[in-house]
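One protein chain is absent from this view; the other protein chains keep their places.
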Amino acid sequence: MQEIMNRMKARAIALLADGTVSRVMGWEKGEGEYDWSPALFENAEEMEAFVYGDYAGANLSKYCLKLGKLEGKTLVILKPCDTLSFKQLIHEHRLEREKFYIIGAGCTGMKDEKGALLKCNACKSKEFAIYDEIIDSEESRKPTGVMDRMAGVADLEQMTAQERYDFWQGELSRCIRCNACRNVCPACTCIKCVFDNPASGVQSKAPVTSFEENMFHIIRAYHVAGRCTDCGECSRVCPQNIPLHLLNRKLIKDMNELYGEYQAGEGDEERTPLTSYTKEDAEPGIVHERGRA
Amino acid sequence: MSVNNPNWKPKIVAFCCNWCSYAGADLAGSGRMNYPADVKIIRVPCSCRVNPLFILRAFERGADGVIICGCHPGDCHYTSGNYYARRRLTMLFSLLDYLGIERDRTRVEWVSAAEGAKFAKTMNEFVETIYSLGENRKLSDIRCKKS
Amino acid sequence: MQKIGVFVCWCGSNIAGTVDVEAVAEAMKTVPGVVFSTHYQYMCSAAGQKLIADAIHEHHLDGIVVASCSPRMHENTFRKTAEAAGLNPYMVEIANIREQCSWIHKDKEEGTAKAIVLAKAAVAKLLHNKPLTAGTSAVTKRCLVIGGGIAGIQTALDVADAGYEVDIVEQRPTIGGRMAQLDKTFPTLDCSACILTPKMVEAAQNEKINIISYAKVEKVDGFVGNFRATIRKKARCVDETKCTGCSLYMNKCPSKKGKDEFNMEMNNRPAIYIPFAQAIPNVAVIDPEQCVKLKTGKCGLCQKVCTAGAIDYTQQDELMEREYGAIVVATGFKPIDPSPLNEYGYAENADVITSLELERLMNAAGPTKGTLLRPSDLKHPHEIVFIQCVGSRCDENTKRGKPYCSKICCMYTAKHAMLIRDKYPDTKVHVFYIDVRTPGKNFDEFYRRAVEQYGVDYIKGMVGKVAREGDKLMVRGSDLISNQQVEIAADLVVLATAIEPDPSARSIGTMLTASMDTNDFFTEAHAKLRPVESPTAGIFLSGVAQGPKDVPETVAQASAAAAKVIGLLAKDHLVTNPCVAGSDELLCNGCSQCEKVCPYGAITYVDKEVRGPGVREVRRVAQVNPAVCQGCGACTVTCPSGAMDLKGFTNQQIMAEVDAICL
Amino acid sequence: MRKFAADQLTKIISSISTPVYAPVEDGSMVVYDRYEDGMTLRLDKVGTDKTPKDILFPQWENLMHFRMEGKTIQLTEEERAKEDYVIFGVRACDIQAIKVLDRVFLADPIDTYYAARREHGTIVGLACGEPAKSCFCKNFGVDPAKPDADVVLWPAGDCWYCEAYTDKGRALMESWPTEAADEAAVETIKAEIAVKYDALPFAKLNLNGFDGDHLMEKFDSPKWKKLSMPCLGCGSCTFACPTCQCYDIRDYDTGNGIQRYRCWDSCMYSDFTLMAHGTNRPTQVERYRQRFMHKLVYFPSRNDGMYSCVGCGRCIEKCPMNLNIVKVIKALGEGDSND
Partner (left out) sequence: MENSVKFLTETVLRISGVDPRKCMKCGKCSGTCPNYDAMEYHPHQFVSMVEKGQIEKLMNSDSIYLCLGCMACVERCPRNVAPGKLVGAVAQLKLRQQDMNRKGGNDVAAFADEIVPQQLLMAAMRKYRK
C-alpha cells in the first residue's frame, strides 16, 4: 500500500502541476494512527500530508457533489467499491464526469481501530466501475473479505416475525437521529431531505416514538433502494452501532432474487429495479407466502 | 392473537385506483354486496400513486390494515403504473415483514371495474384477517391514540 | 381557514335508507372549516344544484363537499354547478356515501358513522385543495406519417382528404413498402401492384401530401399538438426535381454488384437505380456503397447520359425541421432471417427460400419474370414443400424465434399453394402446418379451396430436417394425423418465416417515448378500447408496427388512425387535464428517476439557476409538460425528495384523507 | 471518608429507593439508563457512549398538548419532574458538563423543565481510575480524581472509598453499609490518577488565545475552510457531547391535536435556527466554526472563562470522519504548550 500511495502522490502532484486538475481529494493523517480524515489538497506543498492506505476507509464519492460545483477538475481517489457510488451518481445526473479525474485506488481491505471494516469483510469487487487511471498492485487485485454478503440478512429471515421485531426494536431504539447515516450516504443526495422538509408530512428531528424510529429507517432504506451500492458507510459511521446495512442488503437481496441480479453503479443502465418492470414480475403476495409453505 | 378490547373495531384503509378498483367498489355497491364498514376507500388515479409514505402514515395514525387495489397487470389505464406499483409495494411489504411487522396487515389486490364481487370478497377476507391479527401495535404512533 | 359547505344527499331512499343524513349534516357542522352543512333529497336535481349555488353565494364558500353517489357519477355535475356559482370547479370534493356506504351496509348506525368519516375525509382533503385551471395549447395542423407502406399511404390519404397537410417520411427511395413486393393478395387474388400503385400515385398527386423519401426522422420533441421533428433527407445524388425516371443510365452504369433489395436480393442492380417501375417518386437514386464515381472519383457515366442534368454527385444530406400536431407510426415489418434455424438449411441451400422471396419469384417484375424457377439451377420445381410457423410461436427461452403468431402466414401459404397448383398443375405441393388459422372474412373458404379444389397436401406436423441429396431436398417431418414420419424429396422448400417489426421501430419508439412491447411492436393506449393510439398523446399507430396483420386489417387500422388524427387536428386548442404532476424546482435533485417511469415522456430536464440564502448555483431540474402528462402519479412516488407532486391528488391531500379516516 | 467492599456495590444500588440511572450495557454500547437488576453495570467505562445529559436534558420531552374537540381547543401543560432520582457513577468531566448546562438552563429565564429535574436529582460522582487515551479534561480545569458531586466514589480494587459532600449526598449515603476509611489512601489514589492523566497524548493541549479578546482573530481564520471540509454535517458530535444544549421546539400533529415537544438540535444541521429568510450559516464552514467558537470562545467569554468543552473526548470517538475539537485547538491555537 505504501508503494501505491507513493505512486498516487507523485501522479497527483504531476497532474496538479500540469494543470489537469485543480485539486486533489484524498486523505490525511489525524492525531493517532487510525484516525485518518478525508482532505482536500490544492498544491504540491499541501500534498505532503496526503496519505493512502489501510485507514482510508471513507467513501469520497459524496464529497464530489460539492467538488463538482467548483471551478476546474478535481482529482478524486476512489477505491473499487467507491467507484460504484460515483458511477451511480453519474447515472443520477448528480455529477458531471468531465469535472473529475478519477484515480482508481487498489485496495487490500480497509481497517479502523477495531480491525477490518465491516464492508470489507464481504468485498463486492476489485473492479473499477469508472476511472481515468488505476494505481494498484498485484496484491490489491487479489480478492479480500470473502464472507457471504447476505449472510446477516439470511439469518434474520430465518427468525420468526416476533424475533425480527424484537431484534430491530432493540437496534433502532438506540437511534439518536444524528443523521450520520443519511449524510454520509452517497445515495442520499436530496437537496432537501423529506425528514427536514416541513411540507413533506414526515418531517421529524428526533425519534420521539418507536414509530418515528422505524419510520426514518424504513423510508431511508426505501428511498435508496435500487440506488444503494451497498458501500457500507451507513453502518460504519453510526455512532450507535446500528447495523443499518442489513436493511439495505435485504432490499438488494430481494431485488436480486425477484428482479434479477443487479448492482447499482455497475454498467451503463440508468434504470434501477424500481424504475423498471417486467410483465411477469412476482406479485406482492410473494412476501405473504414466504415461510408459509 | 388476542384482542384486548372486545369493542375494538379495526380501521382499514383501501387505496383504489380510479379506473378499475374504485369502479369495482362502486359495482360492489350497485350489486348491494356487503362488506364491513371498517373499510374506507381513498381514491387515487392509479396504484402507482400510492406512496409508501401514505401506507406508513395510515399505520402511524392507527390503521390496522392497508390494502391497495389497482387494475390487473396489463390493464393499467396508464399502461405501466401498476407494474411499478407491484415492484414498489413488494419491496415495501418485504421490508416491513423484515422488520417483524405482521405482513398480513398489508395486501395488494388487482380488481377490475367488472369485479364488484371480487372487491367485496377481498374486503371481507381482509377484514377477517385483520380481526384475527388484532390491533396494530407495532407500527402505530402512540401519540395518535385517542386518550 | 377556508369556508366549506357540506351537502348531504338522500338520493331518495338510496342513501337516506341506511344513513341518517340529518345526523351526518349535523355532525359535519362541528368539523373545523365547515361553515355550512345541509341535506336534501336529490342534490343532483335542478333544485339541489340551486341549493348548492345559493349556499355558495350566501356563505361565501371557498369549497364544497357533496356527500352523495360515486364521483364517477356526478363529480362533473357538481363541478359545473360550482363553476356556475363562481367557484373553481376543482374546489369540489365528493364523499361517496352511496356505492361505498349506504348500499353495502344494512345497519343504519354503522352506515351513518361511516358516512360521517367519509365526509370528514372529503373535507380534510378539500382543505388542501387549490383552485386548478385547465390549460390550453395550440394545435399545429399538420401530420407526420413515419413509413410509406400501405399503412402510411392510407393514413396519409385519409388525413389529407380531410384537408390537413401530411408528410410521409419513408426510409427507402420509394414508398410502397412490403405490399409493393407482393404478387397477389389473399383471399381475392388481386394483383397487389394493381391495387397499390394507384394509391401511391394518388398520394403523390395529392397536394396536401408531401412525400419525403430516402429519409429518416432523426429527432422528435414537443408534445401532442406541438411536435417538432428533425428529418434527414439522405443524399440521392439525383435532383428529384429534374429526374424524369427515364432509366437511360441502367446499362451504362459499370457497377452491377448492388443487391436488388426490392427482389429480396435475389438479383443484382446497378449503383444507380429506381427500385421498381412504379416507384414513387419515380426518381433514380445512387447507392453510395456501389457507385464508382463516389468511391474513386472516376466514372460519371450516368451524368453523361442524363439529358435532364439531374445527376449531382456532390449532393449532401439535407436536414429539415418541421412542426406537426400528430404523428403516425407506420413503420411496418420485415421477415426474420431463418438462417439460425439450421434444420431448414436456409443458409446452405439456395432452394430453401422464404415466402417473400417466393412472392418475388412468382411476380412478373421479379428476377425470373414471373416464371416459377428454383434459384439454384433455374429449373421448374415439381415438388414443393411449404413449412409453416418458421420462427413464430416459440417459447421465448428457446431463442428459436418469436413468441407470437405472425398471423398472415397461413393465408399467404394457402395463396401460394393455390397459385402454384393453378399455374403449374404438374407440381405437387405439401404444407406442413401446426394449425391453420383462418379467422377472416372468406378466409377459411379460401383455405378449403386450396385443399379441396386445388389438391394441396396439408400435413399436420412439423419438419425436423431439410437436407440436400443430389438435386433434391429431403424434407423429413412428422405426420401427426397418420402417426408416422414422412420424407418428401422436394425441389423447393418455402419457409413461412415469422415477421418482426422493422429494425427502425425501436429507435423511433424511443424518440417518440411511445411504449413498445418486448418484441418491439408499439403498444396501444388500451388493448381493446384505444387500439390505434399510443399511450403517448398525439402518437398514433398504423399497420404492422402495432402487431402482425394483413392488408385489409392494415388499411382498416390506417383509416382508424387517420380518423383519430383528424379528430385531433380539427381542434384549434387542446384543453389539458389540470390534475397533472408538477415539480418543485427548489426540491428537485434532477436525478432523472421520474423520467424513467413516466409512460408519456412528459418530463424533461432543464438547467436552472437557483438562488437562495448562501446558494447560487445552476441545477438540473425536472419540468413536467402539462399538455403531455396524463396524471398517473408514477413520478411522484419515484421522486425521493418529494419534489414531484400531483395536482388534485397531492401528498398532503391524500395524507389528510388518511388522517381523517384513521381517527 | 467512608468505604465499602466492592461486592456491596450492586446491593447498594438496588437498595436505593428512588430510580437510579447508571452506566449500563445496551448491546455494544454503554449508556445511562434506569438501572434494574440483571443489567450489566459498567462503572469501568470512561467516555460512555451516551452521557448523563440524557437524564437531565433528554433528547426529547413534551412541553404541552393542544387538544381539538370539534372547533374548540384545550391546552394542557406537561407536568414538571417531581420524583427524586439518583444518577450513579458520573465522571468529573460529565459533572463539569452539568455545570455548563446549569449556566444555560438555570440562568434567567430559568428553564423550569430542566430545573425541576436538576433539583430532584442526586449525583454520585466517580473518580477516574483509568483514563482513555482520548481524555483531555484537565486542560479544562477538571480534576478527574475529584468530581464535584453530591457523593463521590473512588475505586480501589477490592473496595470503594466514598464521601458525601452535600446534604443530598449525606441523605443518600445514610443507609449505605459503609465503614470509616483512611483519607490518606484516597489521596494516594488521587495522586496516581494525576500522574496517569499528565501522561496522556493531549495533556499538554494549549488553550491560550481562546478567549473573548481573540474572538475576531479566531473567527476570521482561513483555516476553518480546510478544517470543516470533511464534515458531513451530521449530529454525532453534538449528540455525544455532554454540554451541547441546543434544542428545537416542534409540533406533532396527532390528528386530534398537537403535541408540542422539544428535542435536541445540532448546530451542524443545515436547518439549525432556520429563519424565514434562510440561515446566516449557509455552508458547513460556518456551522462547523460555530460549534467550536461557541465551545471555546463565545461561551467562556460570557461565563467567566468557563469553557463549554470538558475534554471528555467523545467527539474524538464518535466523528465518522475523525474530526474533533483537539484538531481545531491545535490548528487555531498554539498547539501543545511544550511544542
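The first chain written gets the first letter, and so on, giving A, B, C and D; residue counts start at 1 in each chain.
FYI, a contact is a pair of C-beta atoms (placed from the backbone, for glycine too) under 8 Å apart; a residue touches a chain by one contact, two chains touch by 3 or more.
In this text, all values refer to a predicted model and were calculated from it rather than measured experimentally.
The chain not displayed here makes contact, within the full complex, with C.
Shown as candidates are C:Pro131, C:Pro340 or C:Gly464; the residue that touches the absent chain is C:Gly464. When the omitted chain is restored, the residue from C:Ile434, C:Ile566 or C:Leu663 that touches it is C:Ile434.
Contact with the omitted chain, checked across C:Asp161, C:Glu343 or C:Asp457, is made by C:Glu343.
Within the whole complex, the absent chain has one touching residue among C:Leu132, C:Cys246, C:Cys394 or C:Ile566, and that is C:Cys394. Along subunit C, the points of touch with the absent chain fall at residues 343, 389, 393-395, 397-398, 400-401, 432, 434, 460-465, 476-480, 483, 485.
By definition in this document, only the chains that are shown with their structure count from here on.
Interface comparison, B-C against C-D: more C-beta pairs in contact at B-C. Relative to subunit C, the chain whose mean Cα position lies farthest away is D. Chain geometry summary: the mean Cα position of subunit C and that of subunit D are 68 Å apart. One simple way to say how far apart two chains are is to compare their mean CA positions; for subunit A and subunit C this gives 42 Å. Measuring from the averaged C-alpha position of subunit B to that of subunit D gives a distance of 47 Å. Contact of a single residue of subunit D with at least two other chains is seen at positions 252, 255-256. Within subunit A, contacts with two or more other chains are made by residues 194, 200-201, 208, 274-275, 279. The touch graph of these protein chains is complete, with an edge between every pair of chains.
Within the complex formed with subunit B, the subunit A residues making contact are 156-157, 161-169, 194, 200-202, 208-209, 211-212, 214-215, 218-219, 221-222, 225, 247, 250-251, 254-255, 258-259, 273-275, 277-279, 281-288, 290. Of all residues in subunit D, only 68, 70-71, 253, 255-256, 277-280, 282-283 touch subunit C in the complex they form. Touching subunit D in their complex are the following residues of subunit C: 30-32, 612-615, 659, 662-663.
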